[in-house]
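Omission of a single protein chain aside, the complex is shown with its protein chains in their original locations.
Up next, chain A:
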């Protein structure tokens, strides 16, 4: 009857015409700019470059780190080994390290804001579903020649589109702010990647995209959970509150349960896929493939429950 695209248009209209959601966009922009200004004016001054001496400095740093390395337990050594290897690579390939912050360093620092985008997305998906019930508009929404399945999926997809928009905004604005505040000079610098004891050069763009991708796993899982809770309980506060709480407490919960073998089946133990790229997974028999399967199973469960409750339950509000 009506195309799915038009339902998405409707949901987008409801998302972007709502004051609270517009404020979220402004808040993200504000956080990036504030972050840039704080780093710029409180960090070390990056103009006092002693450019000639950087190799000697790195050699000295490495000596210090190697000394410390001998005194520390094996599981804490990874970071120092990585730093030493990268310093050696810089010396060998004549790649001076950034003095203080630079454009890419800033983009990297701002990756942490994906957590904020996750929270915003949880709020958007939770309210998109629950407020139709709170407002009573659900009664006018569902008496159209459109299936309930299309309605809930339009809400889900439009919320994820909001997240994608925010991620693109984060990427572009943090790059621009980084460039404006710290200069565009280091744009073509390579990113030095340390894997399996070896240092390789990749582009910063690739590195940043990969980090965004890894962080999106949590974003998507949590947004889907929020949507499912909202569809099941029709309660925005519960959906948003519970999901954000779980997201924040996730790593604590995982650490608390680490002594049990079944912790590997806990959602939060599998959401950080970078544990496979940076070396040590939480549990020895966990692999990337295992985690992906666990994530898919949780995802499908969230989707099915959310969908079932939304499409089958009476509208009595």
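The rule is short, and it goes like this: a residue touches a chain if its C-beta (ideal position, glycine included) is under 8 Å from a C-beta of that chain, and two chains touch if they have at least 3 such contacts; residues count from 1.
Going forward, contacts and distances are computed from a predicted model.
**Student:** Refer to UniProt and select, among "Energy-conserving hydrogenase (Ferredoxin), subunit B", "Putative mRNA 3-end processing factor", "ABC-2 type transport system ATP-binding protein" or "Cytochrome c, mono-and diheme variants", the name of the complex member that is left out.
**Tutor:** "ABC-2 type transport system ATP-binding protein"
**Student:** Taking the full complex into account, find the residue in A:59, A:140 or A:277 that is in contact with the omitted chain.
**Tutor:** A:140
**Student:** Since one chain isn't shown, list which residues of chain A touch it in the complete complex.
**Tutor:** Counting only chain A, the missing chain is touched by 1-2, 6-7, 9-10, 13-14, 17-19, 135-137, 139-147, 312, 314-316.
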